[in-house]
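Note that one protein chain of the assembly has been removed; the remaining protein chains are unaltered in position.
Moving on, here comes chain A:
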Amino acid sequence: MGGALNQLPIGLSIGAVLLLIALGLTFTFGQMGVINMAHGEFIMAGAYTAYLLQDVGFPIALPAAFLVAGLMGLALERVAIRHFYGRPLDTLLLTWGVSLVLQQAARDLFGAPNVQVVSPGWLRGSVGVLPYNRLFIMLLAALSVVAIWAYLNRSAPGRRMRAVMQNRGLAATTGIDTGRVDGLTFFIGSGLAGVAGVALTLIGPVGPTLGTYYIVDAFLVVVAGGLGQLKGAVLAAAGLGLLNSYAEFWTNASLAKVIVFVAIIGFLQFRPQGLFVLRSRALT
């Protein structure tokens, strides 16, 4: 039974990483409807940022990774994606291409083999079955959820962002510079991917394809949780993380993926709109 109990922090911390990634997608995919295939590479960029800064200190790496990944996202939105709004298929191809370019760039810069980030000393050790590094990831995700909730619901730029996502045309004629809001949305969403990347360095090696392992699961979290819904994303991420780790524990890695996908497909048959749905008289 001890083995099964050990899976709990593993599942929850994977869920926490998925949540961090999904939070970013909540902005770019959930709010703006852009399927950004390069989102996974922003995770990778955040992870390599932590790798480069490991001698400087872990607390510096978090904001630095947010900034690096955020600026990459902002650049991608300003230079390319904004010309493709309303054309999902083209956006998909475009960002997929960008994702391949970024992976190759990482190979050229850091080499194809994985690198290891040495966790800071204060994250080694554990309380009971709960290792500090996994506990830290969960706290990081919880903190990010609170910060994002406060940003969206309690700050002026957050309110502006919600206004644009709820009614773009009306926002423009209310005096909001929608292009600027789009850029900021991408900056924050991509920055969160960078933070997720830093979290991943605590539980595994870093490689050019790091992001691709997690991006599909993260999209599933967003869809299963309900588009653009914070509490849905939290529940779906925890559920998916746990399901993944227990399915892996009781079967094997590839069968676990099959089980997860079948479960998601089954779930979406019954609730195609996800766990939570926005209800409103005026919503079309």
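Here, contacts are C-beta pairs under 8 Å (C-beta built on N, C-alpha and C of every residue); 3 or more make two chains touch, one makes a residue touch a chain; residues count from 1.
Keep this in mind: contacts and distances are computed from a predicted model.
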- Message: Tell me the UniProt protein name of the chain this structure doesn't show, selecting from "Urea ABC transporter ATP-binding subunit UrtE", "NADH-quinone oxidoreductase subunit K", "Glutathione transport system permease protein GsiC" or "Lipoprotein LipO".
- Response: "Urea ABC transporter ATP-binding subunit UrtE"
- Task: Would you indicate which residue among A:I35, A:A75, A:L123 or A:A163 is in contact with the undisplayed chain?
- Result: A:A163
- Task: Spell out, residue by residue, where the missing chain touches chain A.
- Result: 156, 159-160, 162-163, 166-167, 169-178, 278, 280-283
